[in-house]
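Missing here is one protein chain; the remaining ones are kept as they sit in the complex.
After this line comes subunit A, so read on.
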Amino acid sequence: MEAPPVTVMPVTGGTINMMEYLLQGSVLDQALESLLHRLRGLCDNMEPETFTDHELVYLLKGQQGNPFILRARRSLSHPTSPWHLRYLGQPEVGDKSRHALVRNCVDVAASHSLPEFLNEMGFRMDHEFVANGHIFRKGAMKIVVSKLSRILVPGNTDNTERLSLSYLVELSVLAPAGQDTVSEDMRSFAEQLKPLVHLEKIDPSKQRH
């Protein structure tokens, strides 16, 4: 194992700059079973894990352009677990040959008073949704197959309607900055899921309108 790369900024805290490498795709409902079978064979052998999460996205609007976005997530299937707060940076505009979307990622756990805390800080909840599905792991790679649902009445997570007739498939790896072999491994894993799912790097800014 090589030593983690030296970061550019002086490391004052105990954290290393973690980057999230991401590939996304989707699969229609009727192909979901075959995808799950394939993932069960390809990934690490463990009990299939399902999850139900409620994610809220908070925005802090400053005076200049881009608002600051934080994502708060809690588990509906384990109501007593802590909340999970995540910051995702802008995708790194590196060389185009990199196969995965790379962005800075900071994850922390938080207590159940997180929404009030964020409101007091000045964040405003922009949107929320419920995601439930399956999660698989292969080494450092995490594969999440989830069904997204819109929340109809704010705060009421029982009343949801599905966003589309497909499941979202995400392949992600959390790694320190600078490890480019990660995207190669991700791409070869994505090859094994074709033609059921096409996992590719989708730039969110290109999606926006």
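Following the convention adopted for this analysis, a residue touches a chain if its C-beta (ideal position, glycine included) is under 8 Å from a C-beta of that chain, and two chains touch if they have at least 3 such contacts; residues count from 1.
Please note the rule applied: contacts and distances are computed from a predicted model.
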Check your understanding: Per UniProt, what's the omitted chain called: "Mitochondrial ATP synthase epsilon chain-domain-containing protein", "Nucleolar protein 6", "pyruvate dehydrogenase (acetyl-transferring)" or "Mediator of RNA polymerase II transcription subunit 8"?
Key -> "Mediator of RNA polymerase II transcription subunit 8"
Point to revise | Residue, one of A:Leu76, A:Ala110, A:Ile135 or A:Leu163, that touches the chain absent here | key: A:Leu163
Revision key, fill the gap. Out of A:Pro48, A:Gly122 or A:Gly178, only one touches the absent chain, namely A:Gly122
Revision key, fill the gap. Of A:His78, A:His112 or A:Arg150, the residue that touches the missing chain is A:Arg150
Study note, to complete from the structure: Residue positions on subunit A contacting the omitted chain are 24-28, 30-31, 34-35, 41-46, 57, 60-68, 119-129, 148, 150-154, 159, 161-166, 168, 195-198, 202, 204, 207-209
